[in-house]
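The complex appears here minus one protein chain, its other protein chains still in place.
Chain IDs A and B follow the sequence of writing; residue 1 opens each chain.
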Amino acid sequence: MAVIDDTVTEHVVPHHAEEPSGFYRWLTSTDHKVIGKNYLYTSLAFFFIAGLMAVLIRTQLFSPNNHFVSPQTYNELFTIHGSMMLYLFAGPFAFGGVANYIIPLQIGAPDMAFPRLNSLSYWLFLTGGITMLLGFLTASGAAAFGWVAYAPLSEATNSPGAGPDLWIVSVALVGFSGIFTAVNLVTTIMYLRAPGLTMFRMPIFTWNMLVTGILILISFPVLTAALILLYADRHFGTHIFTVAGGGVPVLWQNLFWFFGHPEVYILALPYFGMVTEVIPVFSRKPVFGYKGLVFATLAIAGLSTGVWAHHMFTTGTVLLPFFSALSLLIAVPTGIKIYTWVATMWKGSLDFKTPLTFSIGFIVAFTMGGITGVMLAAPPIDFYTHDTYFVVAHFHQVLFGSAVLAGFAGLYYWYPKLTGRMYREGLGKLHFWLIFIGFNVTFLPQYVVGLRGMPRRIAEYAASDGFTFLNRVSTVGAYITAIGFLVFIWNMWISWRRPIPAGDNPWDGHTLEWGTSSPPPSHNFHSLPPIRSQRPVWDANHPEHADYLRPPEPSRFSSRRDEAVVDR
Amino acid sequence: MKTEFRVYTGIGIFILVMLLVYFFWSGDGGNSILLFATVGLGLLPGAYLGWWSRRMEPRPEDREVVEPGGVADQLGAFPTHSIWPFVLGVGVFLTALAFVFGIWTAVVGLSFCFSAALWGTLSSRRGGLI
Partner (left out) sequence: MRTIDVASRSFSVVRVVRVVRVGSALVLGGLVLGACNLPGFGADRGATTQGHSTFHLFQFFAILSIPVLLSVFVPLVYAILRFKRRGDEIPKQTHSHIPIEIVYTVVPIIIIVVLFVFTVRVENKVTAVSAHPNLRVDVTAYQWGWKFYYPSLGITEYTEGNHYPDLVLPENETTTVRLVSSDVVHGFYIPAFDFSRYALPGVTNYFDFTPNQVGSFIGRCSQLCGLYHSEMLFHVSVDTPAGFNAWASSHSSNSKGA
């Protein structure tokens, strides 16, 4: 990369004489890069543990009336699988790991706004995760009521013991960690941007993380409150979610999904953002329809707060047309995003490196999952398929598509930035094809088996049900996926042991994180390139194609008064 | 600041409209309260940002054009390391475990929490880093 000498600003970085090293550094660092990496490693570890549980679950379902694990163990396995994947992997990987590392770099900030709070977030996340796993060591076993913990099944009479309490405490700890990270992200994005980096010049990933942060602040406190109520029911003799004392069990579902549906978008938006970073860089084009994407993201934020009860269509207690309409509507901004990605690739110069391959895999998976999501937004179809494998297939296509396919697109994309080294391209492709094939072989048959009436979360099915063949295919797919992740681990191992230097900007990246060294120095930037468009590093490296050369389009959102001040 | 203000206010107003439609259509008070609180989460920060954006010069990061060398760095200082978040984290963890294993873990956990709060505050006041 060309040396950027056209410097506008220089950050006056505080002098820091001694920085600890080794274990003590890992323990005490408040550097967002160290914390971000800790988050990445930890959430990946949880991902592998939860993935292993998925393999056990699929093994149990390989044959009818299988007794590989007992029904109690089976219930514990899918509960902790779901809880870990959602609370400990998909969320923290995105907003604790990737965003934590990348956002300050993308906006030209020296660190997160509250570095010590950031560190506390990580420790709460780690201890929360350990708390969840402790459940397996208790006499009564881990929580076994599904990741949604519907009351009254999660009440003391139906789920006694320490395991469910550990689950509650764990989710509360991780919830606080998420709230702290969200506060940090929103503040950082609003107050620590580099000069000239207006809101409408922020990379889409940063935009999506801002909106994710706002959604976390809307939804996580509701979950924490609901967990406290549940704990009170279990131990303090209240009857909030039990009929016996005049409580309302369905209140739990309302509170949970008031958190739970924004949560689904909290898990999706960061990954949309990662893909939106990857595709333009590997197409050598700017992102298509930037403002449309921003408004789509904001629309998703607004709509996702009003669709929680589409998880409760079959309760018979909700206003069906209202939630159906909003749930259908949310397909529009999501569709805009998908078309935007395709349009960004259109007439580009596509370099099929691993990140782009993963992103395309994500588009394919997510489009299919999105379409079945539209089906589920129609209450009659939901009556038919609710709590069947159709839903399981739907949300795995969406969530595996986002958190794994798009998440690993992001991980491979920023791997050189994180380490200064290059991963092995061939192994990356092999990883992609194994998990992409494995993933589709796992989940496409589940749509069919769901339509044939296989409910989710059943530990056993009968040979006469006609589910056997499709479940076998599904299990084989899960094994293929698992092998794919062994390839990933091997890739990381070999790239670590025999490093290939990557240089500072191996992809010809567009945004500010590629304008510093890889890995970045303490406090990130020695100097910043001038920021005159959405792609400052591209502008600096390709001055003849720079974005600021194009005629300015009339904009409602760049305030005229702001410009006037600068002119004077 | 203006765009930040619009983002928050926009989300707040959107949810307000949704709340009104939902409340008058369903008559469901409980969930409407949740939505009402969410409207507050949009409008309160929105009002704060809007109030300030009208009373201050655009910040450097709000300007489309920044004159070379014309911006003084005012980002402040950032700490590089501190043991106290870790101590506080362990303290909160042990305190939370009291809800499962009994009050004894909270005795240890709370002492961690208090010492972290005390020393953490003192170390920043001593002009360490912030």
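Here, a residue touches a chain if its C-beta (ideal position, glycine included) is under 8 Å from a C-beta of that chain, and two chains touch if they have at least 3 such contacts.
Note that the coordinates shown come from a computational prediction; the quantities given were computed from them, not determined experimentally.
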Quiz item: Which visible chains touch the chain that is not shown?
Solution: A
Quiz item: From the list A:L229, A:A309, A:M345 or A:L418, which touches the chain that is not on show?
Solution: A:M345
Quiz item: Quick one: which of A:G36, A:P152 or A:P355 touches the chain that's been left out?
Solution: A:P152
Quiz prompt | Residue in contact with the excluded chain [from A:V364, A:M422 or A:I437] | solution = A:V364
Quiz prompt | For chain A, the residues touching the chain missing from this view | solution = 71-72, 75, 144-146, 150, 152-153, 158, 242-243, 247-250, 283-286, 288-292, 314-317, 320-321, 324-325, 328-329, 331-332, 335-336, 338-339, 342-343, 345-352, 360, 363-364, 367-368, 371, 374-375, 377-381, 383-384, 386-388, 447-448, 451-453, 455-461, 465, 542, 545, 547, 550
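The rule is short, and it goes like this: only the chains that are shown with their structure count from here on.
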Exercise. Could you give the separation in Å between the centres of chain A and chain B, each centre being the mean of its C-alpha atoms?
Key: 20
Practice problem: Write out the stretch or stretches of chain B touching chain A in their complex. | Solution: 2-4, 6-8, 10-11, 14-15, 18, 21-22, 25-26, 28, 30-31, 34-35, 38, 41, 49, 57-58, 60-69, 71, 73, 75, 77-86, 88-90, 92-93, 96-97, 99-101, 120, 129
Self-check item: Residue ranges of chain A touching chain B (in the complex, touch as defined)
Solution: 8-12, 14, 16, 19-20, 25, 27-31, 109-111, 115-117, 119-120, 122-124, 126-128, 130-131, 162, 165-166, 168-169, 172-173, 176, 190, 192-200, 210, 214, 217-218, 222, 231, 235, 251, 254-255, 258, 298, 301-302, 305-306, 309, 319, 322, 326, 522-523, 530-532, 557-559, 561-563, 565-566
